[in-house]
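Selected chains from the complex are presented in situ; the others are not included.
Chain IDs A and B follow the sequence of writing; residue 1 opens each chain.
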Amino acid sequence: MEISQATVLDVLDLCGVAVFAASGAVLAIRRKFDVVGLLTLAFVAALGGGVLRDLLLAREVPVAFDDPSYAIVAFITGLAVVPTRNLIERVWRPVLVLDAAGLGLFAVTGATLAAEQGLAAIPAVMVGVVTATGGGVIRDVLAGEAPQVFQQDSVLYVIPAALGASAIVIAHGLGGLNLGVSIFAALAVTIIRVAALHFGWHAPLPHRI
Amino acid sequence: MEISQATVLDVLDLCGVAVFAASGAVLAIRRKFDVVGLLTLAFVAALGGGVLRDLLLAREVPVAFDDPSYAIVAFITGLAVVPTRNLIERVWRPVLVLDAAGLGLFAVTGATLAAEQGLAAIPAVMVGVVTATGGGVIRDVLAGEAPQVFQQDSVLYVIPAALGASAIVIAHGLGGLNLGVSIFAALAVTIIRVAALHFGWHAPLPHRI
C-alpha cells in the first residue's frame, strides 16, 4: 500500500497544530487566563498562521474552519495541557523543541501549498514564513503583548522558517519536491531553530552596521 | 403580508451595528480621540466582526464594504453619541445591555450564515463567536490596548456568544431554524451576558485546577 504525499502532509499538519496549540495553552495558563482564553490562545496559536495562509492564497473557507478536525485537535490539546502543565513546565526544553518542530512543519506545508498554486519563488517563501509564524503573532497580539517574533532569542524564528520554505520552493522549481524532501526540510528548520536557541545565535543588527 | 426571515435578519443586523458603533464611540470619547478616531472605532467595533466573518466564509466583498448602509449607520450612530454622551455615561447600565444585545444579534447572524453555507458544527459556532466578538478585539487593538475579551468581567463574553451560536447551529441541523428561534437565541445570549455581569460570574481558571 502506498501512502500519498497529501496524506502524510495532512498528518504532519495536525502534528504541527497540536504542538502550537500546546504552546498557546501553556502561555494562557502562565498568564492566568480563564478556560475561554486558554481555548482561544490554543486555537489562534495553532491555526492563525494557516488561516492567514488560506486568506493570502485566496482559497475558499480556510481549512481550519472547513475541516473541524483541526479545531478539535487544537481544543483537546489545549485542555490536555491543564492537568499536565507541571510536567510540561519542568521539561520546558522539550516544549521548545516541539515548538521548533511546529515551525518546521508549517513552513513546509505553507510553502508547498503556495508553490503548487503557482506563486513566484519569493512570495511562496513568504507564505511559508507567514504560515509558520503568523499564529504566534496573532496569539501575542490577542494576549496584549508585543509579538515575540522580533524580540531577543525569538529573533531567529523567521530565518529557519524562511530557509525551510526556500528549500521547498527550490525543490518544487526543480521538479524534485517529494515526501523525503518535505521531511528533510522540516527537520532542518527544527534543528536550526533549536541550535539557535542553544547557542544564542542572533541575526545581524542593522543599527550596529 | 409576510416578512421574510432574511429581511428581519437584515434589520437585526443593523440594530447590532448601531449598538456596537455607539460602544466604540463612547470608548473613543473617554480616551479623548479626535473625530477621526471616533468614526474609526465606531466603524471597526460595529463592522470588524462582520468583515472577519465574510473573509472567513470566503464571501465576495464584505457586506460592510458592499452595502453602504452599514457604514452610514455606524458613522451616524458614532456622531450621535457626541452630544448625548453625558446622558449615556449616566445610564451606563443600559449601554451594557445594548452591548449584550449586539453580542447576541451578531452571534446569531454569524452562525446562521455559516450554517447555511454548509460549515460543520464546530466551525459554524466559531464563526458566530468571531462575528460577535471580533469587532471588539479589533477596536481594542487599534486603540493600543490589550483586547478586553480575555480580561476580568469581560471574560464571560465569549461563552454566551458560543451558546447562542450553538443553539442556531443545532436548530439548523434539526431543520428547525426560523425567526422565532433566532430571536430566542439572541435574547438568551443577551440575558446570560447581563446576568454574568450582574452576578459576577467567572469561567473556570485552569491555573487553579
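Throughout what follows, a contact is a pair of C-beta atoms (placed from the backbone, for glycine too) under 8 Å apart; a residue touches a chain by one contact, two chains touch by 3 or more.
From a predicted model like this one, the values you see are computed outputs, not experimental measurements.
The total count of identical chains across the complete complex in this file is 3, with 2 shown in place.
Note that in this section only the chains that are shown with their structure count from here on.
Centroid to centroid, with C-alpha atoms defining each point, chain A and chain B lie 30 Å apart. Of all the residues in chain A, the ones that touch chain B in their complex are 25, 28-30, 32-38, 40, 43, 51, 55, 59-62, 64-68, 71-72, 82-83, 85, 141-145.
Contact residues of chain B toward chain A in the complex are 55-58, 117, 119-123, 126-127, 137, 141, 145-147, 150, 155, 158-159, 202-207, 209.
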